[in-house]
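One protein chain omitted, others in place.
Note that the chains are named A, B, C and D in the order they appear, and that numbering of residues resets to 1 at the start of each chain.
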Amino acid sequence: MARIGVFVCHCGENISATVECDKVAQAAAGFPGVVHSIDYKYMCSDPGQNMIREAIREKNLTGVVVASCSPRMHEPTFRQACSEAGLNPFLCEMANLREHCSWVHEKGEATTKKAIDLVRMMVEKVKRNQPLYPIRVPVTKTALVVGGGIAGIQAALDIANGGNKVIMVEREPSIGGHMSQLSETFPTLDCSQCILTPRMVEVAQHPNITLYTYAELIGLDGFIGNFKAKIRKKAKSVDEKICTGCALCTTKCPQKKIPSEFNEGLGKRTAIYVPFPQAVPNKPVIDKDHCTYYKTGKCKICEKVCPAQAIRFDQPDEIVEVAVGAVVIATGFTIHQTGFFPEYGYGRYPDVLTGLQFERLASASGPTLGEIRRPSDGKIPETIVFISCAGSRDPAKGIEYCSKICCMYIAKHAMLYQHKVHHGKSYVFYMDIRAGGKMYEEFVRRAITEDQVNYVRGRVSKIYERDGKLIVKGVDTLMGAEAVEIEADMVVLATAGIANPGAEELAQTLHVSYDGHHFFSEAHPKLRPVETNTAGIFLAGACQALKDIPESVAQASGAAGKVNILFSKSELTREPLIAVVNRSAPPEYSTCVGCFLCQPACPYQAIEKEEIKDRSGKVIKTVARVNPGLCQGCGTCVAFCRSKSIDIQGYTHEQVLAEVMAVLEND
Amino acid sequence: MENKIFEPKIVAFVCNWCTYAGADLTGTSRIKYAPNVKIVRFPCTGRIDFMLLLKAFGEGADGIIVSGCHPNDCHYTSGNFHARRRWISFRSLLDFLGIDTGRITFSWVSAAEGAKWAALVNDTVSRIKELGPYTDYEKVARYYEEEVNHE
Amino acid sequence: MNEYQTIAAGLLSSGTAAMVIGYSEGSAKRVRPVFFTRPEEASTLVFDSRCVQNIAVYLTKKEIRTEGKIAIIASLPVMRSIIQLASEHQLSEEKIIVIGITPSGEVKQFNGFDALDAYVSSTTIEIEARYREKIEQVEKMTLTERWNFWKNELSACFKCYACRAACPMCYCTRCTVEMNQPQWIPVPSHTLGNFEWHIMRAMHLAGRCVDCNACAEACPLGIPFNLLTKQMILQFKKDFGGYNPSLKGLNILSSYLPDDKENFIQ
Amino acid sequence: MNIGFYPGCSMQGSSPEYNESVQAICSALGISLIEVSDWNCCGATAAHNLNRELSLALPARILAHAAADGLEEVLVPCAACYNRLKMVQHEIGADRKLQDSISEILDEPYQGNARILSILDFLERDVEPLLAEKIMKPLKQKIACYYGCLLVRPQNILDAKRHEDPQSMDHIMQLLGAEAIDWAFKTECCGAGLSVSKTGVVAELSGRILDDAAHRGAKAIIVACPMCHSNLDMRRKAIEQHRNKDFDLPVMYITQAIGLALGIDPVKLGLKRHFVPVNLEL
Partner (left out) sequence: MIESYLLQSSSLTKLFNKLIETRHIYAPVKKGMVTSFNRVESLEEVAKDYIQTTISAKSILFLRNEILFHYKQENGDVKIMEPDLQRIPELVIWGCRPCDAKSFKSLHSVFNWDYKDIIYSSREARSAIISFSCNQADEYCFCTSAGSGPGHTEGSDILLTKLKSGDYLAEILTEKGQLIRDMIPAIFETPSSESKEDNLARIPIVFDTAGLKQKLEQAWNSELWITQSMRCLGCGACAFVCPSCSCFDIQDEKHGKEGVRSRCWDSCGFSLFTRHTSGHNPRETQAERWRQRIMHKFSYLPDQQGFTGCTGCGRCSRACPADMNIREHLAALINDSTSPENRVA
C-alpha cells in the first residue's frame, strides 16, 4: 500500500497569497494513499526539508509530493532531501503550485481547486513511481575540439593546460580562423595577427594537443564520456614529417591565379600553397581541384623542385577513429557574400565589398599591403560608403537577428580608412549603433568625432554603377527622411554573419540541436550557455551565435572549464530517466515483437537489437533494447511502440495515464 | 447546476523543455490566465501518445492543449517533428470520425514565450467555453449513468 | 493442372517447399485457406476473386511451423503484406517462396524478397472508387453527422477482434487492448471502448496498412471500419506523398521531414 | 497542353497593339491560345482598395472559368492582371475558410489551381526555343529592357528570378540580335499608380527611366506591361517638358520586338499605334 506524504509550500506569500495552502493540505490528506499532509511557509528551507526527512522516517513514507514551485527549480533539492532520509530520490515528485498556479491566477476558489487538482495529479503519479538508480558510465579523458579558430584554440589550450588530452580538427590547411584574416581589432586597434600567432604556435607545440588540419569530422557515435569520433584527414599530398616548410614549391607552381580564400578572393594563390605566411602548420598542401597534375596528369614541378622530396601525389585520404570523452564545437561562422544582395547588384560590382574583404585590404599582409585600393582599377577611393545591417535584422532576407559584430567593425573600418586616406570621405549608413561593450561606445564616438566619419541613420535601397561611380541611394531619417544619393568609389557591406554551410549536417552528425538559422543551440539560453542538449558536447564561439573575439574566448574558456570538470572524475552518473524495453518471464521474454519501427524514430540511435537465446544458444526472439548510455529519455520511441513494450522511466504509461485520470477527476 | 457558468476542463500535454518552461516563465512574469488548464509534463512532444488524448476526452475533458518546442528547437532534435507528423495523421482521423478537433489546440510554445502560453490558454478556454461542454463524447463515455438509472 | 498448381506441386515434390499455403474450395461456395504438404493436394488449389482473405496472416502465426520453406499463393495485397512484414523484421527470406498472382492473372514466382520488393514497389496502393465515394460521402457530412454515423456503426461492434485476427499486420503477441496495466482500452464492447479500439487500430496501421480489406471481410457484423484505414491512406497521399510497402523506405509515421506541412499548429 | 489566354481589358482597350503582337507571334510560331470563356475584369485598378471580397472574387471567377474550360495554364500578358491573379491565387490558396466564402460568392466551388503564366514565363518557356530558327531580321541595336514592378513584385509570391535585376527579356533580346544594356532602372517605378491623379510624379519617375536608358546609349526601351508602356510612350510629351529634354527613344512591347525580328508586318504588330514613332530601321 502506498504511503504518500504531501508537503504544501507557501513560498512566503508567493503561493499562499492566491492559494489557500491549508485547504490544499487538508484536501490532500483525504486522497487515497496519503498518510501525511502538511503546509509550511518555506518547504525548501532547512526546517522545511527537515519536515520532509522526519515524515519519511516517522511515517515510513513510500512517496513524497512537494507542492511548491516548478520542478525545474527545486526538484534536485527535494529529491536530495528524500534521499538523505533513505527514500529513493525518484519517489519524490513536485506539484507546480507557484509558476503554474498561484502566480498566474487570481485569488479564488478556482485557484485553490486547481492547486488541489495539481496535487492529486502528482499523488497519483508518485504512487506509480519506481525507485530508480543513477546510471554510471566511465569517462575517456580526451576532448575533441572541432574548429581551429580563436574559440577552438582557446578551448584546446585551456583543456590541455588542465592536464587533459585534446584532439583538434580543422577543415582548412591552417588553424587561425577568421581572426587571422583581420587587420586590427576593436576597440584597441591592436594587430590581430600579433596577438593570435603566439596562441597558434602554442597549440602546435603543446604536448597534450594533437592537431589534425585539412581534416573533417565525419561521424560521432557514443555518448558522454564515451564518444567515438571518425575524422577524415584529407590528403595534403605533402609528407608533413619531411617537409621543411621552405615554400619553394609555392613559388614555382604554374597555377598562380587561384583566388585566395584567405584574402577573400582579392588576392591569388598557387595550387600548392600555404594559406598565409604565419600559418600553423606552416607547410603547404596541394589543392587537388586546381592542381595541373591532378587535372591533366602532367606537371609535377613541385615534386621536382622540392629539396626534401616531400611531395606525395599518391597520398590517400585517411580516416582515423579516436575515442573521446567530450566534444567542443567551435566551427565558427561565415558571412553572406555580396551576391546575396539583389539591391546591391547581385555581386556584380567589384568595388562593392564585404567587411572581411575590407579587412584584407586594410591588412598589412593583404593583397594591397595595407593600402585601400579599388579591386576594379587599383585607385584609392575618395568616397567610401559603409552599409551596416546588410542582411541582418531584415526579416525579408530571412535574417531577423543582429549580427552583433558589424557596428564595431564598421567603425573600425571607417577609422582605418580615414587614417590611411586622410582626404577621403567616409559614410556609414546605419539603423542603430549597437556598441555595448567595454570601451565600445567610446570607440564609435571616436570614429565620428575624431575621424570625421559621416554617420547617416538610414538604409540604402539600391546601389548601381554609373560612369565608374557607385551610386548609393538611401535615406537620411534624421534629416527629415531626405533621400540621399552618394557617388561612391567603394562600398563596404557589413553583410550578415551566418552559420557555416554544413552546420546543419554537422549538427546531425553530432546529434545536437540547432536553431532555424543553423546556429547550434545551447542547452539553456541563460544558465547553460556552453552546453548543448547532448550531454558531453559543448559550444564555443560564433557557431552558437555571432560574437566578437573577447566573447568567443570567454565562451571557449567556459567550455574548456566544463570539459575539465567532466574529466575531473573517472566515472560519471546520469539520471536514469531513460527508455526501457520490457522483459518478462519465458515463454514471452518481452512483449516486444521486434518490428524496430522505433529505431528510425530515435534521435540518438539508442535502440539496438538483442537476441534472446535459449540454453542451447538458439535465437528464440529478437527484440529491441535501449542502450542506457545513448538514450537521452525523450520517449519518442514510447509513443511509437504499438504493443507498448517500451516505457520511459519517470514518465511511464501508468504514471502519465494516472495523471490524466486524476486531473480530470470529478469532485 | 444548470445555472452555473460552464467552466471547461482542459488538459495540456506539454514537453518539459519548451512549453513547460514557457509556462514557468508565464508564472515568473506574473501574466494571468484562466485556471481551467492543467498541465501534464512529458519529456518531449515525441512522448505524447495519441491514446492519451482519447483518454482525456473519455475522462471528461472539454478541451486539450498539446504543445512543445518549435520546429528545429527540440531538446532532442526531432521529437517534435515526429509528433507533428503524428498529429497531422491523428487529427485528420479524429475529424473523419466526427470527433471535434476544434477542441484540441496544437501549438509550439518556446521556453521564452511565456506571454504566448498565457494567450494560448486564454484563447483555448474562451473557444471551448463557446463550444460548450463536450456532451457528445461524454454521453458515450458515461454510458453507464444512463443505463444504471434506466434500470 | 494450371500454372500455380503445377508450381506448387513441383515445389512440394522436389522438397523445395515443405508447405504450400493457398486457397481451396470451402463450404457454401466460399474458399478457405489451406496448408498443403503433399504434392497431390496441389490440384485442388484455387485462386479467383473470392480469395480476399489475406493469408499472409499465417506466416507469423506460431501454429504454422515447418522445418522447410513455406510457399504461399499470393495476391497483390498478400505480396504487399509480405514485404511490409519483412520490412518489420517479421519474416525471413530463407523461409518463404512467393507464388505471386498479379492482378492481371500472371503467375510470378519470387524466391527472394528483393525481386518481390521491386515488383511491389512498381505498383501503388489505390483505394477503390466505391470506398473513395463512401469516404467522400462521410467527409461531406457535418461534424455531428459524422459523429452520429460512426457512433451508430461502431456501437454495433462486439469486439470479437476478427478484424485484428484477419490482419497480417496485427502480429503483436500482446495487443495494446490486452494491456491492463494501465488499461488503455476498456474490455467491454461499449461505444467508447469501441471508438478507442478502432481509432487505435487505425493509428497502429497508419503507414503500414496494405489495404487488403481482409479486416472488413472478416467482420461478422459488416462494420465499415475499413474506411478509417482507407481514409488515412488517402490522407497520407495528400500530406506526405503516400507510401508503399518497401524494404528500403522508412515507415511514414516513424519518420518525418523538417518541412512537413500542417495548418493547425499555432 | 492547351494554353489558356486571359486578355483582360487593357489588351482590348488601351493597348490593342500588345494583343495584336501577342496574337501575331503566336500564329507565326504555331502556338494556339484558348481564350477563357466569359471572362471578367480582374479588378486590378480599384477593387482591391474598395472591397476585399470583390477583389478576391473577381480573379477567382476568372480562374474558375479557366478550370471549367479544362485549362491547366492561363497566359496573362497584362502585367497588372497577372499580378492580381497571382496574388489572389496565393491568398485564397492558403486559406481554407476564404476558399469557402469565395465559393459561396461564386456559387460554385473555388477551383483556382491553374498555372498562371506571365508573358515572360510564356516567352521563356514556349517561344524562346522556337526563335533561333525563325529570326529573319535580327535587331542589331542597343536596347534597354524595362520590367517595371508588377512582373517581379512581390517577389516571394510571384517567385520572380533575380527580381532586382531580372534577365528573361534581356536573354530574348540577345537572341534576337540586340544588345541588352546593363542599366539601373529595370525595375524602378514608372509611377503608374498615380498615372491619372498625379501626372507630375509620373513625369519625374518615368523621366528618370528614360534618362538612364538614353544615357547608356539605348535606342529603344522594351516593356511587357501596358501601364509601363502608356507612361513611357503616351506621357512622353509631359516627361520631356518636365525634364526640359527630348528623348529619341521609342518604347516597344517585347512581343512587338519579337514580331519585328520574325519579319512580321509592323502594322500587324500594332506598331503604328504608338505616340513615339518606332524607328523601323531598328
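We take it that a residue touches a chain if its C-beta (ideal position, glycine included) is under 8 Å from a C-beta of that chain, and two chains touch if they have at least 3 such contacts.
All figures in this text were calculated on a predicted structure; none of them were measured in a lab.
Taking every chain of the complex into account, the absent chain touches A, B, C.
Among C:P33, C:G68 or C:G249, only C:P33 touches the chain left out of the display. Touching the chain that is not shown, out of A:T188, A:Q309 or A:S584: A:S584 (per the contact rule at the top).
Among C:A18, C:L143 or C:A162, the one in contact with the hidden chain is C:A162.
Although one chain is not displayed, its contacts with chain A can still be listed: residues 30, 32, 584-588, 661, 664-666. Residues of chain C in touch with the missing chain: 26-28, 30-35, 53, 57-58, 61-64, 156, 158-162, 164-166, 178, 183, 186-190, 214, 217-218, 220-222.
Within the entire complex, the positions of chain B that touch the omitted partner chain are 59-60, 141-142, 144, 147-148, 150-151.
Just so it is clear, only the chains that are shown with their structure count from here on.
Here the spacing of chain C and chain D, counted between their Cα centres, is 56 Å.
Separating the centre of chain A from that of chain D, both taken as means of CA atoms, is a distance of 49 Å. If each chain is reduced to the centroid of its CA atoms, chain A and chain B end up 32 Å from each other.
Each of residues 176, 184, 253-255 in chain C touches at least two other chains. For chain A, the set of residues that touch two or more other chains comprises 601, 640, 653, 657. Partner chain C is touched in their complex by these residues of chain A: 588, 591, 593-601, 622, 640, 642-645, 653-654, 657-658. By the touch criterion given at the top, residues 7, 9, 11, 16-17, 20-21, 23-28, 30-35, 38-44, 46-50, 52, 55-56, 59-61, 70-79, 82-83, 86, 111-112, 118 of chain B touch chain A in their complex. Remark: chain C residues 88-90, 171-176, 179, 181-182, 184, 204, 250-251, 253-255 touch chain A in the complex.
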